[in-house]
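In this view, the complex is presented without one of its protein chains, the others remaining in place.
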């Protein structure tokens, strides 16, 4: 027992201070793709700040300038990472304009370094944001980079993330607390009325063509569904119906034969639609985003 | 000076045990693609188990549900990694059905965490599998994840891999040894008869369109080939001839001019076919898999 406590004490002395706030992990997201050196440049700059950082990727294939999808991917991923992890998200149609570079701290203990352009919309709802600080570029900007206006991912976002993740600066040293809340994208929240659910196509599970809605399992339960019940789905874009059809509510994909449609609850506990071993979205021309609305009912026997 | 050596000694005592079985490295493979957060979620969960794991990727671009290709990529890659490395392979058309989640231990000392759906077919042949354990989900399943049926990559496979790789559990603690061998995909093994070789298109080297067969260099030697000899190749699919032609057996691509075909031995010591700086498979409409059969002879002078 005495030995063990000495051992732990020494581990603590070695690893010490950092464990409290930050954990040396950075996870990068962008719309840069993986065909050029942009992501590697951000990582090189980060490792120049501290060479024991551990660097990971969320995705770099956000469709260019698609802030909504950046917001979705963060919400999908951030809460599964350890407290103290620092995310960098650079999807920034307004680069060079006056949207603020910020760091948000989530209620689950992670940090997100990003332009404040709507990227935080969904994470602000769930798990929620404790506070947002505007990056003070006088201290938190790569030296010698002021002549170059077009790569803030490197000069501000990756650099600040590395300083924060490595403990060179504390969260407080990022900059001042923002008084105004982070900018938000407007979208239709899912709602129940008159035995009908309305919402949007939250995102496509792009590898498979599955359609994920923003209707939660909890909301879906208000229709009183049982496995095997037929779910009627209508998808429209700006008032025009793109798809209408019905399919069974299933526990797993294997409950229907290959090629057949099903409704199911995805890993984010959202009502979703798929063709077993097929491409539901591609087959029916469905895309995702705030302008793609869905309506769901259960067929009465 | 004395203090420092004591500190190092203690680090050694703490880290010591692990070196024997597992090495804290995890390599991920899936058909999830890199467009969303699924891979990053698996990694976040793994790092939540132990923050000093080292995480790598094999590929996440296995064609959706293509178990054969998952099997090939594992066989191609696993033996090159250090003993004790833990691979996670999640290509799982039967998610939610009753195929077992397992961990296999290879004869070369690596572990593979995967649904037992044929993914282990090729690695079982070479380098071979020592044993397979069924994952006991009572202990080896992420807590609080039981309501969600569709992301076992996160809740069972990544989570168990992290526990194993970090030494939280030993291989024995994964679960009971399976009595039945792992499930296998049926395919035509390469064979020699009557100065002719038969086999299948094992895989395409997709970046270049090269055609790799399952005919080994050793088997090919039974035809007594010399560099410069003309190799006659016939490719058929379900009895219908798709390609027939001849090309020289070469030591390197540079032995023929750009655009010309050649036969060569690839890095897996398999007889392969290519167009120097061209796309053999695309040009001739050849795909890979168990239904794509090849026949090879050497032209007599």
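The letters A and B name the chains in turn, as written, and every chain counts its residues from 1.
FYI, contacts are C-beta pairs under 8 Å (C-beta built on N, C-alpha and C of every residue); 3 or more make two chains touch, one makes a residue touch a chain.
Model, not experiment: these values are computed from the prediction.
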Per the touch definition above, residue among B:65, B:171, B:192 or B:253 touching the missing chain: B:253
Missing-chain contacts mapped onto subunit B: 1, 4-6, 8-9, 12, 23, 25, 27, 34, 56-61, 73, 76-77, 80-82, 85, 203, 205-208, 251-255, 264-267, 269, 277
Interface with the undisplayed chain - residues on subunit A: 31-37, 40-41, 43-45, 47-48, 51, 55, 64-65, 93-97, 147-151, 154
